[in-house]
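Attaching a single structure in structure tokens format; questions to follow.
What you see is the complex with one protein chain gone and the rest in place.
For chain A:
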Amino acid sequence: MCLKLRNADRLQTAASFKAYLLKDSTKTNLNLYDHLTRVLMKVMDERPHNAVDVFEDISRDVKRGLFEEKQSTLRDLTEATAAEQLAEQQRLLFSRLEDADQEEELVEMFLPNVSEIAFYLEQAGVGLGREEMQRIFLALKQLVESQGLQHCRLWGKILGTESSYIVAEAEHREGDEEEEDQSIEAAAEEEEEKAEAEENENDPLPQSTYKPPPVVPKEATGTGANKFIYYVCKEPGLPWVRLPTVSPAQINAARQIRKFFTGRLDAPVITYPPFPGNEANYLRAQIARISAGTQVSPQGYYQAGEDESNEEDEVPHDTYEVNPDFEGLPVSEMADSLSTWVHHIQHILQQGRCTWVNLAMKQGDEFNEETEAEDREEETDEPEPEVGPPLLTPLSQDAEITNTPPWSSKMSSTLTAQHAVAVLRSNLWPGAYAYACGKKFENIYIGWGLKYAGVGYNPPVPPLPQREYASGPEITEALDPTLEEEQALKEALEEQQAAEEEMEDSEDEEDD
């Protein structure tokens, strides 16, 4: 009897507890009983390992699953993900030309063997991954075909904060791009004229006597820092964009700033000192600096070009050609000594050009109206021409910066040294690498496009404020006169006037 009662009691407690568990939550309209059932069913279905440890997550998953069902009254709008859009564009890379004749032509076209380069770079511990390299290879092929380039190589990749740039270097062709530059210059001149016209219409404003320092002229396409033209793209498969040519002012400004690339070519470069141009110009300036600093080749691969211009001693020869007799240097020697490597891109001078131009001379020619005295002055302080190291200078002559040797060299493998490649790493431009193996060599840059700064970057201070106007008596502040002084002055003036009047009167009288 007692037992029965207790049993009934128990059942009742259990029932009331079950009722409690079945009570719907006011917020979610769920109850714990059903939830536990679902969780246990999920555990039974899936049989996860150590279920007790991941119990919380299973419970969360079950709840989340319920939520999603509720929302399914609306049909999902399928939105193409970035991967899908990119895949659509990259599909074109894999399309094959149907015309057989054209294909034969294309075989003759110059295309660098990127997969071979990637193989050697991988041994050097550098690379973008095999699949990515293959995509870049195909993208380069697309570039060569569409632009009809004669010489093209993969220059490298510059990382940005939002996206990266893949950079291809191509040789300049004659009569290719002058039109564009001219049109830009013409536009600039027009603008100037307009501005002048506007000024003439209005009241003439006081003209500033400040003359800006003469602008260092740009190097012509195909020479110096503009020797090569560069194409960039964000991802293989996306369109290639040609970078503008670089001006010395841009190179000099780029030397003074430290700034990340964003990945958008039209982004403004907001820095101090101000950079003349947008990110495309900044990118081009950094590419020029990196190329000049880190493009190296084994000694003897190139020889100085035999040009007639060599007769003039002052002009450093800027041409070179492939040495047909080059035999290749042993890898161990190349890894040991920096003197077996040479620069094959011209050094950029302080002026921002590869060949120095005398600005004073040019000024004299242009402004003939200037007085002779000024001309004489110019002659006296004619600046010393800047001379950089000649082309094909060994790397052992590179300067150290803040006690950091500019290059580190090593062998790619220590275990199978017979088949290793010599690897050179730049410490001034982190991310610049070169390898050499027999007659083959290649340079690549993959990095942030920034030079090693040493201790820390100090932004240049703004220029000193201008001196104040020289203080003289005409601008010196004086005390206000007191009332007495004013009255005294007034009296004095009146007396003077009276005296003058008297004088006039007397004069009149005399006249009469």
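Note that contacts are C-beta pairs under 8 Å (C-beta built on N, C-alpha and C of every residue); 3 or more make two chains touch, one makes a residue touch a chain; residues count from 1.
Keep in mind that, in the parts below, contacts and distances are computed from a predicted model.
Hidden chain, UniProt protein name from the list "DNA replication complex GINS protein PSF2", "Radial spoke head protein 9 homolog", "Mitochondrial ribosomal protein" or "Nucleolar protein 6": "Radial spoke head protein 9 homolog".
Looking at A:D24, A:D57, A:E321 or A:E504, the residue that reaches the missing chain in the full complex is A:D57. Per the touch definition above, the residue from A:T78, A:S95 or A:N403 contacting the chain not shown is A:N403.
Although one chain is not drawn, the whole complex shows that of A:P112, A:G352 or A:G431 it is A:G431 that touches it. Within the whole complex, the absent chain has one touching residue among A:T13, A:N113, A:S146 or A:T161, and that is A:T161.
The chain not displayed touches chain A at residues 48-50, 53-54, 56-58, 60-61, 81-83, 85-87, 90, 122-132, 135, 157, 159-164, 235, 258-260, 402-405, 408, 410, 412-416, 425, 427, 430-431, 446-448, 450, 453-457, 459.
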